[in-house]
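Have a look at the structure below before the remarks.
Note that one protein chain of the assembly has been removed; the remaining protein chains are unaltered in position.
The first chain written gets the first letter, and so on, giving A and B; residue counts start at 1 in each chain.
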Amino acid sequence: MRTLDSNSAAILKPPAAGYVRYGFGGEGMPPDLHDAAVSAALWVFIGVATSLFLLFLAAYGMRMDAGDWSPLAMPWQLWLSSGLLLLASVLLQLAATAAGTLHLRRARSLLAAAGVCGFAFLGVQLWGWQALLAIHVTASGNPAASFFYLLTAMHGLHVAGGLVGWGMAAHGAWRQDASRLARRIRLCARYWHFLLALWVLLFAALGWLTPELVRMVCGTR
Amino acid sequence: MAYTEHNAEHAQHDHGPQGFFRKYVWSQDHKVIAVQYASVAILAGLVGVGLSNLMRLQLGFPGKFAFIDAPHYYQFMTMHGMIMVIYLLTALFLGGFGNYLIPLMVGARDMVFPYLNMLSFWVYLLSVIVLMASFFVPGGPTGAGWTLYPPQAILPGTPGYEWGIILMLVSLLIFIVAATMGGLNYVTTVLQARTRGMTLLRMPLTVWGIFVATILALLAFPALFVSGIMMLLDRTLGTSFFMPALVSMGQVSGYKGGSPLLFQHLFWFFGHPEVYIVALPAFGIVSDLISVHARKSIFGYRTMVWAILAIGVLSVVVWAHHMFVSGMNPYFGFFFATTTLIIAVPTAIKVYNWVLTLWNGDIHLSVPMLFALAFISTFLIGGLTGLFLGNVSVDIPLSNTYFVVAHFHMVMGVAPLLVVFGGIYHWYPKVSGRMLNEALGKIHFWATFLGTYAIFFPMHYLGILGMPRRYYAFDGYKFIPDSAHALNAFISVVALTVATAQLVFIFNLVWSVFRGKRAAANPWRAASLEWQTPETPPAHGNWGEQLPVVYRGAYTYSVPGAKEDFIAQNVPPVAGDAESLVAKETYA
Partner (left out) sequence: MAMAVALVLMVVASLLFHFLSPWWATPLASNWRQMDDTLTITLVVTAVFFVAINLFIVYTLLRFRHREGRRAAYQPDNKKLEHWLIVATSIAIMGLLAPGLFVYAAYVTVPANAVDVEVVGQQWQWRFRYPGAGGKLGRSSVDLISAANPFGIDPRDPAGQDNILVNNNELHLQINQPVRMLLRSQDVLHDFYVPPFRARMNMVPGMVTSFWFTPNKLGRYEVLCAQLCGVGHSGMRGYVVVEDAAGFQKWLKAQPTFAQAMAPPAPVAAAAAAPAAGAATGAALVAQGKALSESKACVACHTVDGSPRVGPTWKGLFGKTETMENGSTATVDETYLKDFIRNPQARVVKGFAPMMPKIEMSDAELEALVAYIKSYGTPAATQQAQQQTAPSR
């Protein structure tokens, strides 16, 4: 924030370039500034989703305290799905670099592969659900199981939303100019890195968080 | 210069012929969307007022109306509360005022994501439809109280536990999606789409209030989402997030291990910021109303901005003052009482600055100013009674009594609603090109201000007496004197009168669109940018070919030596004029 001095001339000077902003709506907005807005909005949305999942995790920690919690063994499918999610992030990052350096064909194939990994992630997560249901671990009963299904479902929904974004980037990929494509892929990559970081956190909590650990962190009892 | 040519090119962007539906129904224009939000919110609000009248009929004249039996009473009570807090006030301040004013006040052509903006309205409308549908399902709407506490909300013994509670929760989840979509727009537009010269500290306080409220909404609504979806699963899948082992109506339930207090923590982690989501836009708007109609800069603009920010931040750490007698760890009481009383300080500063704006002002007692003054008076009472409830040991006997009901109605119902009315009377000429009828406005004002005061001021005393809230009837309790029942009857009569008076407002709103006096572009001679559009009502794109350039803050009134008693934000300064001689321009 700049403060002007009491020099009268300062009021008369238009502010320096740093403050130049365009006030367009989406239709007429210059593309680079529209993308800057989308980029800002994505950070805000990531903030909202972070708030959501931190609250879910707080609820998980608090609920654990009741005597009926027992640890849940993570189905092995979750390691596979984690790998797929990591791969998707890596592919998107490579795609972003490729688009940035104008290797458009490579960028498009990397983008496509990342999408495949994303869909595969969801499929494998469902496979993991199936594995648990097969050994009669249902949502009602052990709260660890309730939270498992709830948190993986919520994360999966956000991944599905990410796939919508991927779809929008992929849709025009063959027709878009290079800088537009690069920007879109960069945004996709950012969101998917967030989904990956979130997943690591959720996976760790579901698999390894215990009431003792929660008590130690919260300093209760 | 390069950017102005760029502007002009894009301003010539032609839509081609637009049908009625594209222009007024599926519109992506923020002004149309704002009116859509406001219309649905006000209609929902009328339903909410009707429900409150039904409640008051029972409270004032117990047992006289056979159809208002206990289950219905609790259903009316719950729907009244939820509609008013979420579907009226939040939607109206953010979706109504926010959508209309933000782009105009920051000098943008529209919100940054018009398509998303349009979607957010339709999703909001869907949430309202789902909510209202609960009146028509077997068992009717939920009667769990707007706070929806488990375990009772999903157990027999509470009306609507079959379907009503499910629809309520689903409706809230849908609303949160709409609020997130809208919120992304408002925040990003303020951050990214301000016109040249419009720095953050030149924005009107209306924008600051709505901006910070939106950030709170984006971060706090997730808590409602978390608690809502977990309760929905408890109800539908038999999970035990909030449900402990219990025996309900003689039947052992299948639940085990859940914690009702967990719900309360999550709910109020949302619920307290929610009241500031309603209050902060009101604070911002009233600052603008007072300064325009007193022809004086809002006193201490910078402090007002810091106060809004401080209140926003602090509002996240006070939530458990709603839970002092909940059975939570008693030592939390010390912490939350302290933070709650700390938040009183920036709030008090705002009240001082509003009245100091009046000092040495040139006060025009127009209808918007009347509402603004009434806001100060009623918010003062509402805020002061909050000090009773925030101070934990004073709260203990007052919790869940009519003292609480009176407090939150004053501070969240009456005061912000007076600002809503004031804001509508103020900006109606810009929105419609016509003035609202002043005589009808004054009738509406006096009936509403005096009436709501007569309803809620005495109610505090019923709470101190010990009358609990959410009681269908009080017959047979000996500690309650007959005079208290008489007072309840009086309050009910006044409430029905105030409700009827709102019809004057509705009539005025609709009638003036067609027959109101034609308004000039800037009838209140305001300095802020939204009044400086080339056309009134503003055309699509708001500013014509050239975006405005801003040279000063939004409160340049009564500069000594200047010809007019206001200088609009986008009027280029002339070297050596009165304004440049004014010392200490502190706006960045």
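Assume a contact is a pair of C-beta atoms (placed from the backbone, for glycine too) under 8 Å apart; a residue touches a chain by one contact, two chains touch by 3 or more.
Computed from a predicted structure; not experimentally measured.
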{"item": "Touching partners, among the displayed chains, of the absent chain", "value": "B"}
{"item": "Which residue of B:Leu341, B:Ala501 or B:Val549 touches the chain not shown here", "value": "B:Leu341"}
{"item": "Contact with the hidden chain (one of B:Val25, B:Ile129 or B:Val355)", "value": "B:Val355"}
{"item": "Residues from subunit B at the interface with the omitted partner, ascending", "value": "63, 66, 69-71, 74, 139, 143-145, 149, 151-152, 155-159, 244-250, 252, 257-261, 294-303, 325-327, 330-331, 333-334, 337-338, 341-342, 344-345, 348-349, 351-353, 355-356, 358-365, 370, 373, 376-377, 380-381, 384-385, 387-388, 391-394, 396-397, 399-401, 446, 449-450, 453, 457-458, 461-462, 464-466, 468, 470-474, 476-479, 481, 483-484, 487, 555, 557-560, 565, 582, 586"}
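Going forward, only the chains that are shown with their structure count from here on.
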{"item": "Subunit B contact footprint on subunit A (complex, rising order)", "value": "1-4, 6, 8-12, 14-15, 19-30, 33-34, 36-38, 40-41, 44-45, 47-48, 51-52, 55-56, 59, 62-63, 65-69, 139-140, 143, 146, 150, 154"}
{"item": "For the subunit B and subunit A complex, residues of the former touching the latter", "value": "3, 6-7, 10-11, 13, 28, 30, 103, 106-115, 180, 183-185, 187-189, 191-201, 218-220, 222-223, 225-227, 229-230, 233, 237-241, 244, 254, 256-259, 262, 265-266, 269, 541, 543, 547, 549, 551-552, 573, 575, 579-581, 583-588"}
